[in-house]
Structure formats: structure tokens, C-alpha cells
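Missing here is one protein chain; the remaining ones are kept as they sit in the complex.
For clarity, chains are labelled A and B in written order, and residue numbers in each chain start from 1.
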Amino acid sequence: MAQISLEHVDKTYPNGYVAARDLSLDVADGELLVLVGPSGSGKSTVLRLMAGLERVTDGMIRIGERDVTDLPPQQRDIAMVFQNYALYPHMTVRENLGFGLSIRKQPPTVINERVNTIAASLGLDKLLDRKPAQLSGGQRQRVALGRAIVREPLAFLFDEPLSNLDAQLRVETRVELSRLHRKLGATMVYVTHDQSEALTLGDRIAVLKEGVLQQIATPMELYQRPANKFVAGFIGSPAMNFIEGVIQRAEGSAGRMGMCTFKGIDLTLDVPCDGESRGRVFLGVRPQHIEVSGDGESRPKAEVGVVEPMGNEQIVYVTLSGGDRLVALASPQELIKPGDIVSIRVRPEGVHIFEGQSGIRIEPSPRPIDS
Amino acid sequence: MKSATKPGPRWGRWIFGAALIGLMLFTLFPFYWAIVASLTSDAALFRDPSLWPEHLIFDHYRALFTERDFITPIRNSLVVAGTTTLFCLVVGTLAAYALARIEFRGKAPIMAFILAVTMFPQISIVSPLYLLLRSLHLIDTYPGLIMPYMTFAMPLTVWVLTGSIRQIPKDLEEAAHVDGATRRQSFTRILLPLAVPSLATTGILTFIYCWNEFLFALSFTLGPERQTVPVAIALFRGQYQVPWGEILAAAVVATAPVAAMVLVFQRRIVQGLTAGAVKG
Partner (left out) sequence: MRKTSRLGSEARLGWSLVAPALSVIALIAIFPLGWTFWESLHLHELRMPWLGKPFIGLANYAEIVKDPRFWGALGHTAFFTVVSISLELLIGLFLALAMNRVFRGRGFVRAAVLVPWAIPTVVAALLWRFIFESQGGIANALLVRAGILDQPMVWFIETATAWVPVILADVWKTTPFVALLLLAGLQNIDLTLYEAAAVDGANAWWQLRHITLPLLKPAILVTLIFRTLDGFRVFDLIYVLTGGGPGTSTEPVALYTFNALLQNLRFGYGSALSVVIFAITFGLALFYVRGLGVRLGGEES
């Protein structure tokens, strides 16, 4: 097993499309790092750069102690699971699993033994003589996994491996992958566009946008302290609400350091901040930090648009009188109907502030003791 | 495949059906008539012809292989078309692989050039090829036909093969690379086995084009010794009159293998033809 590091990697395609821009990141030995981002963010390209299927325009890639920047894929000793599995259609499951070993001129007895062991551990032992076309989607997925594992590579790369599975199988396989990662203790890089997959699988998550690394952190940190507005909006479901406004040092809050007043069109709120007066900012708040109550008495008031019952909660879409739209989570006991006028309360402890221009997070000052 | 147009009103379907049946009759009648005529005596051929013949005779077929030497043109055609096809497949596969899979500058002009050559009028190179073959003493020889045949067979092979290799998913070879295969290994162990059906189709197409070729075969052969099937049939002469019975028997013999190949590989041939011509 080995660590992978990218140092100032640039990737520009001949047509001018930039897939990676000055990208530096380290995948620690034994870590499962998830690369996540919307389509076109360059996440798959970064994976292909690691695999050697694409060449960097500039920068360096290291696997273990070795500089592999100029090595072709076959010399990098990594394994990759492709989105549509890329099983060799003309070979049986056994031949697919053993291909990497036979290319490396391992003796047939060794190949056989390893293939049998891996097949048994993945429940593929009865399918060894089938061709990929005769397998179900889940079985193909497992063959692709097995083909990667059988070689005991330095690292594993996954390119959206669950996207072709149905919802239930996807969850099962996700758990299976997590277990596999712990069992093998292997370095893994996993690409997905699905933020919930990223949160559940990753030791750490790297968020990419247009080829630029936005943040790399543990799932908890990413969720609780997103580095910018993009990450805040991308991670978490339903997505975070943003309200545009200005921040001023709280006037009447003498002695309460680190508190500011946020003024949006509809919303005025005391929020923790760094104590500076700022111009335009975005206030970010997750739906679960917005309380909706049916009395319609206290301010601000809002009109309910759509209610989506989810069983253990309901997602409520409201419009404030100034036109701001918010998404809130309410408990299923609340009786809320479209057209209702409701009161909105934003819990200050769940608030994030982002600079209006750059979208960069503004960290609140440490909270004073006397609050 | 699903239907693109829903069945229309009843009268529309009648017209459609009638037109289709008419077209089918138009398509099949010449074959029917040629087979019938090849089994009819010369004397009866042009005397109040009947669509339903009464006496069938096999004299023309017998004559084809006894009185005339129709084996020789068949052998010539097989040798020339077969050699050309094999050579084009070997050389063409390498080129098609490069054009489909390797990124390098100049690819687009090469494709355009190859396409241009497929459309180029054969007659415009007959004169130098004739002079060239004459000076090499290759007129009326197999190499003297195989070489000119490359002019159309090679671009055709490369063009069709490039189109079909592009349709094989690239990630299979990428997976092989990651699994440790070198470029050569991923070519021989992954791509080539997967391309076998495409190679077969392309081979059949190229073979048919060579088998049917007429202008070069007519220009660069002198006598029955090296004439191919189309030339031999076109130049059939009888002692007193045109030997239609034998000509048609020969036509049936020359057509049968091609027709059989087309019927068996119909679907694949259509794919091969259109993959190269119209971008899917």
C-alpha cells in the first residue's frame, strides 16, 4: 500500500478545456479519499491522471516513493474500477479476474489459487465460467471489484462505480465497499457526483469545481465548516439556504464580542461573526436549522409553497414576503399545508456566513465566555 | 428496433403494401428470369417467352464447365480478390487502430485523404497503371491485378475498420492498461479478439468489391488465362450468336456466392457500410 500525492498538477486539453488547475492533494496510506463535484468539475480526469490514462500538462504525481508522472498505467501498479465496469466481454469471469496476473506472467497455479480465493470472498465462485454478458449488474460490479483486488495493487481507483446500480443495490454495495476498505486497509480514491455517497464512504472528501480544489476535509468538517459557498451548497441534502444581506457590528450588543447583526430583505438576525462590519454577504443556513411554526404570529412570516412529506420529516418550501425562498425541515407532527402563512425562526448556532464576492467562509471569533 | 411511424389509415397501408410488393417484384424478377433462362434451351429463349417454363435443362451449366473453361476465371477471381482482401486487412488493421485509438496530429487530414481516395474515379489512373504494369511486365498477371485493386480496396478497408473500431468501448483497453498490459498486449489480447466480427465484415465487403471489379480487370488482362469472372462473362462469345443461356448460367454461378454471403451476413454488412459512411 502506498500514499498518492499530486503536486501542482495542471491538465489542459488541446481544445482549451481545463480539467485541473494547480491541484495539490495527498491521499494518505490506507485512506479512502472521495473526489466529489458536479459534472465537469474534473474529478474523473484527476482519477485518470492518477491512473496514468491521461498525462498531466504540468506538475508531478507520486505513488508511494515513486515519481510516476511519466509512467504509463501498466507501470504504476494501481487498480481501477470503471463506471461501466469495463469487463472484457470475450473472457470468462475467471479470465477477467486473472488477466492482470497473467499479464505479469504469474504461474497458472498461483493465478488459479488467487482467483479462487477472491471469487469465494466475493461470492463469485459459481460464476467463474460465465461471460460478463451472462451476469447481472451487481455481479458485474463484483467481478470488477475482484479484478482490482486480485492483483494486490498499491492503490485502488474507483470511477463512479455505483452509478449503474439500482438504488437498493447501491446502498448495499456502498456498505460492502466500506467493509472492504477496512479489511484491506488499502489506499483508495473514489470519484462520485453524489454527495451522500461521499459523506458516507470517505475518510476525507475533496470537493472540486471546474478543476480547482475547493476543500479537502473529513465529512464532518466539510459539513460543519464548509470553506466556501460552493462547498456549503454542494454538501448536504436538502441543500443549504442562502440569503443575501449585509453584516454590521451589533450596535446594542455591548460586551458581546463576536456578535454582529445580519440584515437581509426579510430577516434581521444576531449572528456570531468576526466582529467586522462587512458589505454584502451570504448567510447560509441548512434546512434543519430553520424552524417553521404554524402560528403565523411572530416575524418573519412566510407563505408555504410546497410540502414534501418524507415520513420521518417533511420538507417545506416557503417564500418570504420580500421574495426570498427558503427550504426548511419540519417534524411530521406539524400540520402545514400549501398556502399557509407560517412563522420562520433561524437558529443562530446553525448559521454560516460567506463573503458576498468570493463566497469564502467568514469564521466567527471564538465565543466569549459571558454570553 | 421500434417502428418510427405508426400504421396510418387503412388506405395508406394498402398503398404502402402494394408499392412495397411492386418494388420487391422489380428487385427479384431479374434474378428469377435469369435462373429460368439459364435452364432453358437457346432455341426457346426468345420465342414467345413464358413466365412459367415447362422444360428445364441443365445443358448450359454443363457447357460452362466442359466446353468453356469457366473454372479459370473463378480461380483468377478468387486468387486476386482473396489476396487483395487479406493484404488490405493486415495493413488496414494497423492503420485503423492508429486512426481510431492514438491521438496524433495529422489524423483528420489522413481520414479526409482516405475518404477522398475512395471517391476517386478509377479511369483517371488507368493510363499510368497500364504503362507502369507494362514496363514491369505485369500485364496479364495476378500481381498486375492485385496492385491496382489496392487503390480502392485499401482506403475502403481502412475507412470501414476505423469506423467499427471506434465503436468498441475504449475503456476495455484502458482497464487492460491499468491491469498491467502494454499497448501491444492490450491490442492483441483485448482489441483484436473484440474486433474479429468487424474484421470479418470488412473482409467480406472488400472481397465483394474486388470480386465485382471490372474496369481494371478488363484493362490489365489480355486473354482468358487471367481474366476474372466479370470480364469473362462480359466477353462471352458464341460461334454464331450471343450464347445467352451460357451467359446467364455463368451469371448465376458468379452471383450465387456473393448473394449467399450477403444473405447470411446481411445485418453486419449493413452496419459496416453505414458505420463508415454516415456517422451514427
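In the analysis below, contacts are C-beta pairs under 8 Å (C-beta built on N, C-alpha and C of every residue); 3 or more make two chains touch, one makes a residue touch a chain.
Note that the structure is a prediction, hence the values are computed from the model and not measured.
Considering the whole complex, the residue from B:Leu78, B:Leu115, B:Ile168 or B:Leu194 that touches the absent chain is B:Leu115.
Here one chain is not drawn; of B:Gly180, B:Gly203 or B:Pro230, the residue touching it is B:Pro230.
For subunit B, the residues touching the chain absent from view are 1-6, 8, 12, 16, 19-20, 23-24, 26-28, 30-31, 33-34, 37, 45-49, 51, 91-92, 94-95, 97-99, 102-108, 110-117, 119-132, 147-148, 150-151, 154-155, 158-159, 162-163, 166, 183, 208, 211-212, 214-215, 218-219, 229-231, 233-234, 242, 244, 247-248, 251, 254-255, 258-259, 261-263, 266, 269-270, 273-274, 276-280.
Rule of thumb we're sticking to: only the chains that are shown with their structure count from here on.
Here the CA centre of subunit A is 55 Å from the CA centre of subunit B. Of all residues in subunit B, those touching subunit A in their complex are 169, 171-172, 174-183, 185, 189-190, 193-194. Subunit A meets subunit B in the complex at residues 51-53, 72-74, 76-80, 82-84, 86, 88-90, 99-100, 103-104, 147, 151, 157.
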